[in-house]
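My structure is below; once you've seen it, I'll send some questions.
Note that one protein chain of the assembly has been removed; the remaining protein chains are unaltered in position.
Per-chain residue numbering starts at 1, and chain names A, B and C are given in the order in which the chains are listed.
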Amino acid sequence: MATDDDLAAEDPLGVDVQRSNGASVIRLAGEIDMLTTPALRAKVNEELQGKPTVLVLDMLSVEFLGSSGLALLVEALDESRNRDVALRLVANSRPVSRPLQATGLTDLFALYPSVEAALAG
Amino acid sequence: MATDDDLAAEDPLGVDVQRSNGASVIRLAGEIDMLTTPALRAKVNEELQGKPTVLVLDMLSVEFLGSSGLALLVEALDESRNRDVALRLVANSRPVSRPLQATGLTDLFALYPSVEAALAG
Amino acid sequence: MQTPEPQQRDRSSTATDPGAGSGGLAETPTPVEVRVHADPALIPSVRAVAADLAARADFDLDAVSDLRMAVDEACSALVPLAREGGQLRCGFAMADGRIDVICRVPVTGDAALRQDTFGWRVLTTLTDDAQVLDADPEWLGIHLRKQRLNP
Partner (left out) sequence: MQTPEPQQRDRSSTATDPGAGSGGLAETPTPVEVRVHADPALIPSVRAVAADLAARADFDLDAVSDLRMAVDEACSALVPLAREGGQLRCGFAMADGRIDVICRVPVTGDAALRQDTFGWRVLTTLTDDAQVLDADPEWLGIHLRKQRLNP
């Protein structure tokens, strides 16, 4: 938001991508909400287009997950199926697990407690 | 505050006293502010009146320390000197160390990292 | 305990009846109110207030998370409908083991809140009650209620 310059001085969502051996790992840190979802969507789509074998979303450092973020996860799941990419989420704390559970989405996703476990499959 | 019953449903400051071998340990948990300082003052004065050799204030679980709490600590220090009680604070985290430091009070107090260290002196 | 009373009689509860105030939805008195520029960048601060109040009212951690998320949904739905330069106002009333939240923004005549979205479904899933407040032509709001599970 350009109007409140200092408020949004720090990007509230960190997105870091690492690729190796046909796997992409997107490490997220911060808050996934209406404000930060669009940039994340672009990044996830970019990785899906590269057709990795596995796409891991490391959400261990996510502090908030709103419905726009949940919608993005659902979209990414469908798109990963279309492209034969295995989408795997890494999440073990309340800010991610509670929204998935409360909205009944937990069972849709392949959830892992660590990036290593997700890469091992 | 009787008017906003549910807001203050939980006492925002836990105070727990243990006495043994002439030492009193007051364990505090929560917020020390305008609202909670009066009850804490009564408890501290009660312990000082018992003239223990050592009075330890365990502040490891204190989450906020306002000026009313700082003023109480300063009072308790004077009173402990009058009564020949060794007052020792246990504190190692920002919610306590920063207020003491920012107000220049750190040097007045005997600070310890743990209750064991405070009891050992 | 899970059965909200149909009528509310104590001071803080009547304040949550948005039809009661003479000032309309804009001036709905509650014990706690946050007013921010209707800017998505300020929604995180509003949802943080909701979480803080729920934690202080002794809601369990899942319920704190649910209320944070529900308030985020309500604000995210309303802010894009706000009039240029308008305020997002969220009032909170804590009573009888529940929290009532009334979020609203000033709108122009044709603003409407979609209830056929994923966001609205999430909001209704996370709360015990969610109502659109559209009786005031100048303001559009959402009233949420969340019960505490533990007594």
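The rule is short, and it goes like this: a residue touches a chain if its C-beta (ideal position, glycine included) is under 8 Å from a C-beta of that chain, and two chains touch if they have at least 3 such contacts.
Note that this is a predicted model, so its numbers are computed, not measured.
*Asks:* For the chain that's not shown, point to the residue among C:A26, C:A48, C:A111 or C:V132 touching it.
*Replies:* Spelled out, the listed residue whose C-beta touches the missing chain is C:A48.
*Asks:* In terms of residues, what is the contact footprint of the unshown chain on chain B?
*Replies:* Where chain B meets the chain not shown: residues 1, 3-4, 7-8, 12, 31, 33-35, 64-68, 70-71, 94-95, 98-99, 102-104.
*Asks:* So that we can see where the missing chain sits, which residues of chain C does it touch?
*Replies:* Against the missing chain, chain C presents residues 31-37, 39, 42, 44-45, 48-49, 52-53, 56.
Keep in mind that, in the parts below, only the chains that are shown with their structure count from here on.
*Asks:* Between chain A and chain C, what is the gap in Å from one C-alpha centre to the other?
*Replies:* 28
*Asks:* Using the touch rule from the top of the page, what residues of chain A touch 2 or more other chains?
*Replies:* In chain A, nothing touches at least two other chains.
*Asks:* Multi-chain contacts in chain C: which residues touch at least two other chains?
*Replies:* none
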